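I'd like to ask you about the structure that follows.
Just one protein chain is left out here, and the rest sit where they should.
Moving on, here comes chain A:
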Amino acid sequence: MTLLRLNNITRRFPLGSPLYGPRKYLVAVDGVSLDVEMGRTTGIVGESGCGKSTTGRIALGLEPPDSGGVLFQGLPLPRIDSKKWRAQRRQMQLVFQDTLAALDRRMTVSALVAEPLAIHGIGDTASRKECVAELLHGVGLGEDHGMLYPHQLSGGQRQRVVLARALAPKPSLLVCDEPVSALDVSVQAQIVDLLMDVQQELGLGLLFISHDLRVVRHVSDRIVVMYLGRVVEQGRADAIIDQPAHPYTQALVSAMPRLPGGFDHYVALPGEPPSPTDRPCGCPFHPRCPLARDVCRQSLPELLPLGPERQVACHLVRH
């Protein structure tokens, strides 16, 4: 069942002053469509400035799209600040990268985890206490951790607290924005394992945003590859990594250092992602693409199906 559907989402941010000359825009997200299934994980991967975080914020309703719609459980998101919106928030939660910024440093861990329960009016004081203990246990923290403040915890423990707090109102959708990027490899593995356990147990739909292709491959059922605000390729995780079709995905996969070989399959990709304020015309990837032809410089490729469950936006791929 489709839990979340983004339909042709576009989001632009105005740049500079409106007084002088025609207004310029930073196009953060341009015509993105994706689905998150119940109990499944959709991963978004891309380099900085590709619009992956903005897509996540739009999915949660934290950012209104300029055009296109967000359907959650088949219904459009309610207007922000309406009563219905409040109730809906219980269903969708967010896990951030920077845990020290996400947690109020003057609140203890138990107070932090209990807060969403109080806000949504779930249970009474006694049952909340029980619920907090259960949640902390569920993410692998002891009861004594409840007395501590965020700065007294390690990065991995703080991410567990953020996760416990996100799970408190029993959501059905969890958006994870770079949840393990700030953590050490061994701790990263703990959190990734924990996320996957929690998902299996509660049947959550996950939207997992990360720049790390290895982690995204590991957790996701489907992968969406973004470049400069557009989806360049999406499909089943194995298919995307093992047989990438878009030249950008191919470069991204080859630039992932492997064990034990390092860059044995490296395909050189010149340059760096351009700024989203100054997008090239035609296919946004053409200035870096080793295969670019005239058609790539002139027209924008559409996202077209390539076999079952797979879509690619490239003029040179035979659909």
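Please note the rule applied: a contact is a pair of C-beta atoms (placed from the backbone, for glycine too) under 8 Å apart; a residue touches a chain by one contact, two chains touch by 3 or more; residues count from 1.
In this text, contacts and distances are computed from a predicted model.
Undergrad: Tell me the UniProt name of the left-out chain, picking from "Cytochrome c oxidase subunit 1", "NADH-quinone oxidoreductase subunit D", "CoA transferase subunit A" or "ABC transporter ATP-binding protein".
TA: "ABC transporter ATP-binding protein"
Undergrad: I'm checking contacts with the chain that's been left out. Which of A:269, A:300 or A:316 qualifies?
TA: With A:269, A:300 or A:316 as choices, the missing chain is touched by A:269.
Undergrad: Write down which of A:255, A:300 or A:316 is the residue touching the left-out chain.
TA: Of these options, the touching residue for the absent chain is A:255.
Undergrad: Which one, A:104, A:134, A:242 or A:309, makes contact with the chain that was left out?
TA: Answer from the full complex: A:242 touches the omitted chain.
Undergrad: Just to verify: which one of A:213, A:245 or A:306 makes contact with the chain not shown?
TA: Candidates A:213, A:245 or A:306; residue touching the omitted chain: A:213.
Undergrad: Considering the whole complex rather than only what is displayed, give the residues of chain A touching the chain that is not shown.
TA: 47-48, 154, 156-157, 184-190, 192-193, 196, 211-215, 217-218, 241-242, 251-252, 254-263, 266, 268-269, 272-273
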